[in-house]
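Here is chain A:
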Amino acid sequence: MQSVTRWNLVRIAVTTVYLWVGWVLFTWSVAPRTLALGLIHSSVVALLTYPVFVEHDEAARRSHVPRLQFLAVYLLLLVFQMYVASFRVLWQIVRGRINPGVVHFRTRLRSDIARVVLTNSITLTPGTITLLLDDDHLIVHWLDARTTHSRYAWTLVAQPFERLLKRIWV
Partner candidate 1 sequence: MGRIVELLAIAVVALFLVTVLSPAGTGNATLRDTVVANGVHDTGAVNLVTAIYLGYRAYDTLGETIVLLLAVSGVMVLVKR
Partner candidate 2 sequence: MRKTDILDVVARKLSPYMFLFGLYLVSFGDTSPGGGFQGGVVIASGIILLAMARGTGAAEALFPASRLTVLEVVGYVVFLAAGIVGVILGVGFLGDWFARGASVAARAATVGDTATATAAAAASAHRFVFLLNLIIGVKVAAGVSLICLTLFRET
Partner candidate 3 sequence: MTELLLAVILVVAVLAMRAGDLLTSVILVGVMSLVSCLLFLHLAAPDVALTEAAVGTGVGSVVLIWIVFKTQRRVDRGSDR
């Protein structure tokens, strides 16, 4: 068997498993008919769309099998940070004391999905939204810009997330 063929089979299998997990979560039933129907449907969809779900050069094992324990910790941290950030935005809006600014820094994460999750987390959490993600350059609008220095801004905005994300997805 050619190695390309084997890699394609692995891609199809990975896509099928991910889609099937989504199906089971959504239908929330363990009736055998539903499960079988989900398996058929997810393999059909996987056959059609495996070239986009798993890119040809996206071969690192870690980017498909995240470390679940860190992921759970990360999600909890994210939701907690979201509430804290909302209270801070609330306070700033009520007081009317905002000092918006635009900062730029570079991220150190390597994989696509980790960068996207980082962007999402930055947009969700502490008074910041990502304006542009160009490869590893991030331009961030900050509601309470305490600095415009690139490295210091990275320390304040992105470092707590990156430390965990590096363990989850590389």
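Basically, contacts are C-beta pairs under 8 Å (C-beta built on N, C-alpha and C of every residue); 3 or more make two chains touch, one makes a residue touch a chain; residues count from 1.
The candidates came about this way: all candidates are chains of the complex that A comes from, given by their letters.
All figures in this text were calculated on a predicted structure; none of them were measured in a lab.
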Options 1, 2 or 3: the chain contacting chain A in this complex: 2
Of all residues in chain A, those that touch candidate 2 in their complex: 15, 18-19, 22-23, 26-27, 37, 41-42, 44-46, 48-49, 51-53, 55, 57, 112-113, 115-116, 119, 130, 133-136
